[in-house]
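For reference, the structure discussed in these notes is given below.
The chains shown are only part of the set, and none of them has been moved.
So that you can tell them apart, the chains are marked A, B and C in the order they are listed, and the count of residues begins at 1 in each.
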Amino acid sequence: MTAPEEPLHRRLGLQDDEYDRIVETLGRDPRPAELAMYGAMWSEHCSYKSSKIHLKTLPTEGPAVLVGPGQDAGAVDIGDGMAAVFKMESHSHPSAIEPYQGAATGVGGIVRDIISMGARPVALLDPLMFGPLTAERNRWLFEGVVAGIGGYGNCIGVPTVGGEIHFAGPHSQNPTVDVMCVGIARADKLATSQSLTANAGSLMVLYGAATGRDGIGGVSVLASATLDASSEESRPAVQIGDPFAEKLLIEASLELIDRGLLEGLQDLGGAGITCAVSESAARAGMGAHLDLDAVPLREAGMAAFEILTSESQERMLAIVHPSRLADVEAVCARWGLTTAVIAELVEGGGLRVTLGGELVAEVPARSLVDEGPEYDRPMAPPDATAMSSASNDPALLPFDKDVREAFFSVLTSPNIASKRWVFEQYDSIVQGQTVAGAGSDAALVRVPDSLKAIALSSDGKGRYGALDPYLGAAHAVAEAARNVAATGATPLAITNCLNFGNPERPLVMWQFSESIRGMRDACLAFETPVTGGNVSFYNESSGSAIWPTPVIGMLGLLNDHRLRVPTGFPRPGLAVYLLGETFAELGGSEFAEAVLGVVAGQPPRLDLDAEAALLRFLQAAAAETLLASGHDCGDGGIGIALAESAIEGAHGFAVTVPGDLPAHVALFSESASRAIVSVAPEHEVRLTALAADHGVPLSRIGETGGPRVLFDGLFDTTVDELREAYETAIPRLLGEPV
Amino acid sequence: MRCSFEVLVSLKPGLSDPQGKAVASALPALGWTNVSGVRVGKHIALEVEAADEAAARAQVEEMAVRLLSNPVIEEFRILEAEEA
Amino acid sequence: MSDGAPRIGVITFPGSLDDRDAQRAVTFMGGDAVALWHADPDLRGVDAVVLPGGFSYGDYLRCGAIARFAAVMDEVRAFAERGGPVLGICNGFQILCESGLLPGALIRNRSLRFICRDVFLRVETSQSVVTSELTAGETVEIPVKHGEGQFVAREDELRRIEDEALVVFRYASADGATGDAQNPNGSIDHIAGIRNARGNVVGLMPHPEHAVDPDVGPTGGQPLFASLLAAAMAGAGA
């Protein structure tokens, strides 16, 4: 609770020096509405003031990149004049208050980012992190978030084709809810600021839902100054998503773009109308006259600052030449959407706002958008006593348990176990292009009317990040790329969502910069530039933050989806190969946590050149159709990767775990740059030669076949036993009949 | 004694109500142009076995807060009990 | 599309989601897909009508409750009375029930959760516009994806449905055995799809349009569309 004597700007989240900047910019004291506008636009969420200087170090250029960071979403060239548009965003904070609506409106927000690029949304992915399901509140959050993502995504006709879920104590108070959306557009129809042709006199048309007192908690302190208490109560803590309205927005917006009726398009998200109008004006190098009386309101008596900063959902802003206005209105009406001309572009950079005929704000548009503060916040690594050190390497801990038992504990740990309970709540097939959905290392979504498919994977490595944020981020990029390459596709570019604690704490800021460094090095090594992303800070309660968790959304391209490599063993009689080398690396492993009960040690080393070689090899082998199946070897190690391929393909195997490491180390080590592939006997010679060409170590470890699963000299089970354990683990934790 | 109650759960004022909105915008096409303020909520009927009505009602109150409604976004009202 | 190919109309309501998918399936099976709009005053002389899946009007209030008042629905009703082939898929099925063109209703799944998975359907009769190419007892694999697909009917109505053999599909195992384990939503009598007495109007919750293209799913929907195209050819609705 902020003390009442606090000056207004502080209660709006503005620092004293930021306030001085505003006074300097305006040459006078700001009006209340103006303070609200700066407070919203210069917030961490909108201005990236703490992260900017670090994000600048990320590689953003590449032959495939059409649109890099700074736009609503990034875009890459996928050939034939088509572009894939993608972006990831977090809605963790709202989801912690009301999981269903928080997650649902998160889907709505990221989908509008894709629409505003002029692309049709074709896929969603939902990387999530929660506290352990043993706690009732975590189950409530988990079930609510999943239902919310499905409830919204299913209703707008965009398939949810992938994602991931991890469970960890530090995420109990603050679940991590990220959503990635991918769209497809004709490259020449991309709606970007470059394509903005607006001039003075162009109109800003707000269409979609009416504006209510939504998501203005941040500036609500102004209420005391300007409003009576009653409106205080009517200010909702959370928002109700309206997926039906969103579906209409999608269709109307795409029709408007397709018919060339727009000069620009912008979604309304953080900072609402203020952000959309000032950004559109600033991008056009102009100012605007904004008439708040024209904004359709859901409630009477809204104050200027409320209308200006409301974050009501399902709204879009179109820049329209007056000669096109009637057409635009007709298209929206056909889709049952209300339109309102709320502003007009004017010469000069001034944003002039009136309500009830009175001037309520007059500020330079650019000062809101481009002249926000930037901080180089102090950083400090954790002290030596921190977990991550070779001294407590789990590989050195005594292990006398039964390997079979340990294997099933890892297989049924919620991080590893089947997420079917989740992904069956999502429509993964609408639009009819889902070549491979959940269950595949990377989802494959066909580009309509072509043989091409885009490959999508989202990965975060929170546990590694907790031990070493540099490696955590690098491994996340590596696993995402490996998931894509395992299907035979070529990794092209990434988006990301960076989930961290309070950036004003030097430790958190250090974690952040280390993560950026790791992401940078990995992206350079794999030639997968960063096309955009989102930063979510302040994920902490009472001084304890979530694990530093950069989540990577990788987009790849498969030129002929018929060449896709499945994750499961497709038939018996195939040779099974392990690609890559296994070292004694149990630091931060699933085994260490699930069986030994420790999150400790050093995460596996990551040789970026070896990883890049593996990625190239997987694509080459797929192109020569040598591979019957391919699965990246990640969480849980070789044993789990083999089990997943057996369950997915419904064929067993007999293997000998290679090397002379202790059995549990060999089986559960999470050494990087490895994959499990199966190969028809006639291709073994060629595969071996190709591996040599690429410098990828490989060892033949056994064959596929039958209902039986045999780890020679270790233990023996069946595919059915594996599936039963793998599929029922999460329903059991939720107390459901299995 | 056994008392039956009805709990009416509705979205808090100020929250947008997509369902109400959809119904409202469908009405004119059906010839009803004089309807406003449509809000769609839940109606829960149940019976409670308790010593007396006061006790039963108190329990329903608690059930409404903890289970039948979502206090973050909803408010509720309990209809007069009548002995079943 | 080639001349002589049957023209299959697919109606788009606000909130329809699988309309393009249904059009693609029609084309894939050799038909001529015609896009129809909920506000259209006529059916553009199509030979059959498909009400596609999705969330018309958000499925707010009740699934199909608002869509059934669409202008085009009067035409659909007349078309059905003339014996024209009408197929309602998922939300389309719900709209047909709300319109009274088919008996019963669809409510929340037993689990209260949306469910998306491939299921097997046992064909109960070949006397319908989507099963003429199939024989009773056969099974077809087709995905379901719905949150409100539990078929219910009052006892008397249900008896009529069974007595008059109006059930077209039941959820079953690959070899045709019915049981709770095969029933994804708790539908009474495992009912997945029904027809009207004449057999020209059929509604089902599963999505045959997502089961024609082998690259993206099972192919159990092919015979359903083949049957529909054949019925359209016969031109009963003209």
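General remarks:
Note that contacts are C-beta pairs under 8 Å (C-beta built on N, C-alpha and C of every residue); 3 or more make two chains touch, one makes a residue touch a chain.
Worth saying up front: this structure is predicted, and the values here are computed from it rather than measured.
The stoichiometry of the whole complex, written in the labels shown, is A x1, B x2, C x1.
Heads up, the rule we're going with is that only the chains that are shown with their structure count from here on.
Centroid to centroid, with C-alpha atoms defining each point, chain A and chain B lie 37 Å apart. Touching two or more other chains at once are residues 57-58, 60 of chain C. Residue numbers of chain B whose C-beta contacts span two or more other chains: 18, 22. Here chain C touches chain A in the complex through residues 14-15, 17-18, 20-21, 24-25, 54-55, 57-60, 113-117, 143, 145, 147, 207, 209-210, 213, 215-217, going by the rule given at the top. For chain B in complex with chain A, the residues that touch the partner chain are 11-18, 21-22, 25, 70, 72-73. By the touch criterion stated above, chain A contacts chain C in their complex at residues 147, 150-151, 154-157, 242-245, 247-248, 335-336, 423-435, 446, 561-562.
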